[in-house]
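With one protein chain withheld, the remaining protein chains of the complex are depicted in position.
By letter and in written order, the chains are A and B; residue numbering begins at 1 in each of them.
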Amino acid sequence: MSRFTWQSVLFLAPAVITLLLFAYWPLLQDVWLSFHSWNMVSPTMKFVGLQNYLQLLSSGELIKILLNTILYILVLVCVNFILPYLLSFIIAHRLNRFSFFYRSALFIPSTVSLAVASILFLWILNPLAGPLNIILSAIGLESPRWFKESGLVIIIIGLIIGWKVFGYNLILLVAAMVDVPKELIEAARLENVSNWQLFRRIIVPMTSSTALYVFVITVVFGLQYVLVPVNMLTQGGPDQGSTNLVYIVYQYGFVFFQTGKASAFAIVTMLLYALFLIVKTKVLDKKVHYEN
Amino acid sequence: MKINSYRDWYWHILLLFAVVIQLWPLFFMLSTSFKTMDQIFLSTLNPLPAKPVLDNYLYVLKNLPLVQYIVNTLLIASSITLAKIITSILAGFAFVYADCQQYHSC
């Protein structure tokens, strides 16, 4: 930064101060808490050193939580990244009419709060009385107990979040797709390039920067969203089948009132996020084409 | 780009399918809001309430401080929007304003 100016510092100040105050200061406190045993009201905090971390690493639940988290990420990436990516290509480049209608219609669920979505789907998916079961039993199938089967519960919660987030990601991706110059596609078409080649050689590289952004928010925000439906519908059950790195922090902190362990989990979660971003930087950014 | 006008029908079917999946739960919510409790349980699938009622809406209007909820919502939404826009615009401007030659992407 050779032309470092005081103006730029001033411009940055509001954002930086907010972040320092509401992100980095609590982060430091979180580190401090993770070395203590405290229940949030007791006047005394017991220093326990690394005990919280050791318990966390030695308990069997960490593996289960990590596996669940990965499963959530896979489901979320499918419904909130790959699917909207493909559909946005169709909307932007394969339709002659009505693309505005599709974009709007698919976006509407994004305006519904996740709490509402959770209750709505609880009723729709009711295994005995819900509309889906009525349809399923009409064709002779028995409805699974969606929220009581481990594995299935993660997919269902992922789909509820997908239902909400899908439209927003789609809009972002359509905007990127529309920016791909029509002439390029036109030219490719004249060369008789197959659909797959067109997609692989032109669309993917030209939209990669937005796609990467959507991918990152899918993983990072997607996991934050998980908290609401899990807390409302399953409380981490069945037998921790729907718990994950984000919910476990909430559960230790606000259900079990063990702030030390909650903080330790939060730190581990943050380190994993950081790791994800490092991998993203080192591997994916190299392959991304930034237009400007 | 002019693809043959009638060659895109199968994409429309696919997209309409997606639209139905996205909008049906909302429609279900809407129709349920006009049903009485026993209709909700008895004619779950029937999209049109046999006897549409406004009871649920009247109940909400009468028994809940709806005005306060709306004011709260507006207050939170607008203050967050405002704060986000201000801090982001200023910070974003600063990033571009400061010399960015060394960042190859500028």
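Structural remarks
Going forward, a residue touches a chain if its C-beta (ideal position, glycine included) is under 8 Å from a C-beta of that chain, and two chains touch if they have at least 3 such contacts.
Following the convention adopted for this analysis, contacts and distances are computed from a predicted model.
Between the listed names "Cytochrome D ubiquinol oxidase subunit II", "NADH-quinone oxidoreductase subunit H", "Carbohydrate ABC transporter substrate-binding protein, CUT1 family" or "Putative heme exporter protein CcmB", the UniProt record for the complex's undisplayed chain reads "Carbohydrate ABC transporter substrate-binding protein, CUT1 family". Contact with the omitted chain, checked across A:Ser88, A:Ser208 or A:Gln258, is made by A:Gln258. Considering A:Ser37, A:Gln51 or A:Ser110, the position touching the chain not shown turns out to be A:Ser37 (whole complex).
Of the candidate positions A:Pro14, A:Pro127 or A:Pro205, contact with the unshown chain belongs to A:Pro127.
Interface with the hidden chain, as seen from subunit B, comprises residues 37-38, 41-42, 44, 63, 91, 95, 100, 103-106. In the full complex, subunit A makes contact with the omitted chain through residues 19, 22-24, 26-27, 30, 37, 39-42, 122-123, 125-130, 145, 147-150, 216, 220-221, 224, 227, 233-235, 237-241, 246, 249-259, 262-263, 266, 269-270, 273-274, 277, 281, 285, 290.
Keep this in mind: only the chains that are shown with their structure count from here on.
On subunit B, the positions that touch subunit A within their shared complex are 1-3, 5, 8, 11-12, 14-15, 18-19, 21-23, 25-26, 28-29, 32, 41, 44-45, 83, 86-88, 90-91, 93-94, 97-99, 101-102, 105-106. Of all residues in subunit A, only 1-5, 7-16, 18, 87, 90-91, 93-98, 102, 105-106, 108-109, 112, 116-117, 120-121, 123-124, 129-131, 134-135, 163, 166-167, 182, 185-186, 189, 290, 292 touch subunit B in the complex they form.
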